[in-house]
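Structure first, then comments.
Left out: one protein chain. Kept in place: all the others.
Order as written gives the chain letters A and B; numbering starts at 1 within each chain.
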Amino acid sequence: MSTSTAPRTASGDVAIRDRADVLRQVKTVVVLAIAALLVLLFALSVDDPKIYWTLEERARLDTRRTLNAHVVAWSAFGYLVVALVLAALNRIRRGWVAGLVFFGAGLAFYAGFLMWFFADQRELAGIGAISIVNPLPQTVLYATPLVLGALAGTLCERAGVVNIAIEGQFLMGAFFASVASSLAYSAEAGLLGGALAGVAVASLLACFAIKFHINQIVLGVVLIALCLGLTNFLLGQIPTARENPVLASYLNQPVTLDPIRIPVLADIPVLGPALFNQSLLAYLMYASVALVTWLLFQTRWGLRVRAVGEHPKAVDTVGINVARRRWSAVLLGGVFAGLGGAFFTVGSTGAFDQNPSNGQGFIALAAVIMGRWHPIGATAAATFFGFMLATRDQLSVLTKIDSELLSAAPYLATVIAVAGFVGRVRPPAASGEPYLKS
Amino acid sequence: MKLEIRGLTKRFGSFTANDGIDLTVEEGEIHCLLGENGAGKSTLMNMLYGLLEPTEGEILVDGEPVSFSSPGDAIDRGIGMVHQHFMLVPVFTVAENVALGREDVRGPGILDRRASARRVRELSEAYRLSVEPDAIVETLPVGVQQRVEILKALTREAKVLILDEPTAVLTPQETDELFAIMRRLKAEGTSIIFITHKLREVRAVADRISVIRRGKVVGTTSPQASEAELAELMVGRKVNLVVEKSEREAGAPVLSARDLVVVDPRGHQVVKGVSLDVRAGEVLCVAGVQGNGQTELVKSLLGLVRAEGGSITLAGEDITHDSPRARLERGIGYVPEDRSSDGFVGDFSIRDNLVLDLFRSEQFSRGPALALRAIADNAEARIEEFDIRTPSASTHVAALSGGNQQKVVVAREMSRPLTVLIAAQPTRGVDVGSIEFIHQRIIAERDQGVAVLIVSTELDEVYALADRIAVMYDGRVVDVVGPDTPREEIGLLMAGGRDSTDGQNDVEDIA
Partner (left out) sequence: MSEAAATVQEEEKQERSARLRDDIVTTMLAIVAALLIGAVLIAFSYERSLDSLSYVFSYPQDFFRHSGDAIWTSYEAMVKGSVGSISALSETLERAAPLICAGLGVALAFRAGLFNIGAQGQMIVAALAAGYVGWTWDLPVGLHLLVSIGAAVVVGGCYGGFVGALKARTGAHEVITTIMLNYIALLGILAFALLHPAFQRPGQTEPLSDRVADSAAYPVIGDLHLGILVALLAAALTWWILDRSTLGFQLKAVGSNPEAARTAGMSVPMAYTSAMVLAGVFSGLAATMLVNGDRFAISSTLFGTIGFDAITVALLGRGKPLGTVLAGLLFGALQVGGRAMEATSVGTSPDLAQVLQALIVLFVAAPALIAALTRRRRREPPPAFAAPSTQEEAA
């Protein structure tokens, strides 16, 4: 009876190519083509190919070296063309090889762009700052709070609680880290204070989301408003140094964290100074990434937390308390978010000033989604942000690009990334849904 | 283990779901609980399993009163349950699902995945369940997922196993396989409570049968009782199991599909080159086990999922690239399979739901504004015509019973002139009275010359309605047969037993 005439493959499928697969290939080709074209323009526009560079964080006239921009830009272009041809022939399939190829493409574009940006600066050559420096130490610095915040978001969402309030946790963490550090005259105490403040906000989140079933997005926004108002209000209660120097120093003159140089490891070229000459907070951040990944995927607690985030009723029916798992995940997330908040005071500038995190909690939230709710993915996304921020700083030495465009670039990049490459991703199935027993 | 229930009552507000239920399940007995949708079977079982707290009454295990405040308590007393909607985490492996709650751990709570997998493999072999521990649950056929659920109960040493509507998703062959497993468990002394509304199955496997109606046990009988007797007990009146249907000559093909291919979001082909013709004035039923591509086939006919290959024509015109709205406006009526997610907006009133796809028409709008008067009048008329039981037209549809919700959907789709009616599982989760009503309306549409396409997993429904039966298996129509084809033969087709396109397809999924 069947009138089917279409050819079939061995598994019985009709031999036809899936649109999603075609779309993915088209997207790859288009992106690589644009990148290649831009790098070509960069390469062509370089007149004076002499560029100074150094592997250190800051450029000095005596240690900087030179390179030929033409060589770098044209090899970057060559790489992109090869990748483009491979993509056009559909030779780049999913998997880690493709990941490496794209990472390389990103690097090639970055290199080509830097060549254009720093070339033709003959008249400024005497200024040491006009050199390409190692962006990684700055990247790690900027990424520290973002990674910690993203870990908090990941933990919460894996347990089925949407945490928009990372920004609020940052604010409270920052404030109480400053207060604790000032009171105890110890930066480590500041970290503790920050973590506790993060947990306090988390417990509000957990209480209202898990116990009172409030829409969690609404709740997150309200908590941010509350934390913003509260920290501003509390800050207003602390006298300024001019009004009451004693009290001010007790409450908002924190001891900040110093970089700790780890011997041997810090001597690894390029990566060493970036990763192993950082403050205690950065080391805590590395440990947190490993800890969260291990907890979620290798332990009983993690299995249950993930199950609660996917199918709470299934968990309930095997006799596990859903609310308790959610509480524990949200509270643990609070520790990380609070530590992330501490970065903005004891981890960097010191005293708390109005709204120090300035929306970075939202970026951490974006990193959670871009990282597809996986701690490693979220870390990678947060690091990408840190890199964008570091690049912004690095490029601000020249006025080739408007500084406003530079400051907007990380956000623009997120929109492009979320719209172009992340798109419809699958969150934990029960994320955002309160669990009500029937 | 012997389980007794005495005077168990559960009230939700003013609604009494269970009213003084008495029931005794002996050790090593398969006790069938027979009842219509909404009779209160699931409420009763949820109380037995600690998911709901009884309002009154007691539960006794081996003569000892127990009270369960959570499923954990019930599990500890040896009660296991296989839920109608599986309680499996789709993205976890089989071993992880089975282990959840009773994980094998080393040291400070570190998962021992190897031990968990070993446990699954051992039990699976012991009960001949053939379940692979490392498979991801969402990739498994439903029959296997159900066996994973049974495994979950077995690892918790369940002495009383509750199976809630377990056969709804199975082929006749898989059902037989399940019955064999049930008998093996019974032989080892496990008591089984088997919940169903399918009379045939009850008589095949039960030791004793309790019939539940409107929250009360109305009788306990032996499997020797006739189907008609059981049906009458279950519904409370004589049931007309057949729809009256006159012979009718089918006209020309109205809706035609050629070589339709649908790919799911994970990139698997779920409809693999289906060709169908639905003719004017006939009912074509698509039979098949849940998950063999029927859902996607229907959605592609409506334009809700994209057809990656093939073409669809309606009355000779190509509609393959039309939007759902354009197709609806061409006269396709659609009763979706999952009514609460696709059929209506639960927060909307009945009034609004009755014009959900009609509100743009001249009758119900004036330019950019809604014609509220006409919408209200329409609601009064449809509620009357379709006997929708509701306090008022402004009641939210979510607050109605399943049967009345479905009547809202059916009323809406039939309140405009149709050329084709596509109805997927039109009576799933609907009470017997509403089933009869909906079936009559469908036949009435056919008699007016509408081409009707019904998708159903219930063979009873297929036989009641069909003029022709197309059987789907693994994304393909394996055969189209007449309505007098014997049950066994269709059962075999549904299991892919006779594949007309390539005979090499064996029943490996079921074994």
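Here is the rule we use: contacts are C-beta pairs under 8 Å (C-beta built on N, C-alpha and C of every residue); 3 or more make two chains touch, one makes a residue touch a chain.
On a predicted model such as this, the values are computed, not experimentally measured, just so you know.
Trainee: Among B:G109, B:P324, B:G449 or B:P483, single out the residue that touches the unshown chain.
Mentor: Of all options in B:G109, B:P324, B:G449 or B:P483, contact with the hidden chain holds for B:P324.
Trainee: Could I get the residues of subunit B that touch the absent chain, sorted low to high?
Mentor: Residues of subunit B in touch with the missing chain: 12, 17, 37-38, 40, 42-43, 46, 52, 85, 302, 304, 323-325, 327-329, 334, 336, 341-348, 352, 356-357, 359-360, 365, 368-370, 372, 380, 391-394, 402.
Trainee: For review purposes, identify every residue of subunit A that touches the missing chain, sorted by number.
Mentor: The missing chain touches subunit A at positions 164, 208, 211-219, 221-226, 228-230, 232-233, 236-237, 312-313, 359, 362, 365-366, 369, 402, 404-405, 407-408, 411-412, 414-415, 418-420, 422-424, 430, 432-438.
In this section, only the chains that are shown with their structure count from here on.
Trainee: Using Cα averages as centroids, what's the distance between subunit A and subunit B in whole Å?
Mentor: Distance between chain centres, rounded to whole Å: 44 Å.
Trainee: Contact residues on subunit B for subunit A in the complex?
Mentor: Residue list for subunit B touching subunit A: 46, 49, 51-52, 70-76, 81, 83, 86-92, 96-97, 99-103, 105, 108-111, 152, 156, 258-259, 261, 263, 265, 267, 269, 272-275, 306, 308-310, 474-480, 500-502, 505.
Trainee: If you look only at subunit A, which of its residues touch subunit B in the complex?
Mentor: 1-6, 8, 12-14, 16, 18-21, 298-304, 306-307, 310-311, 313-321, 429, 437-438
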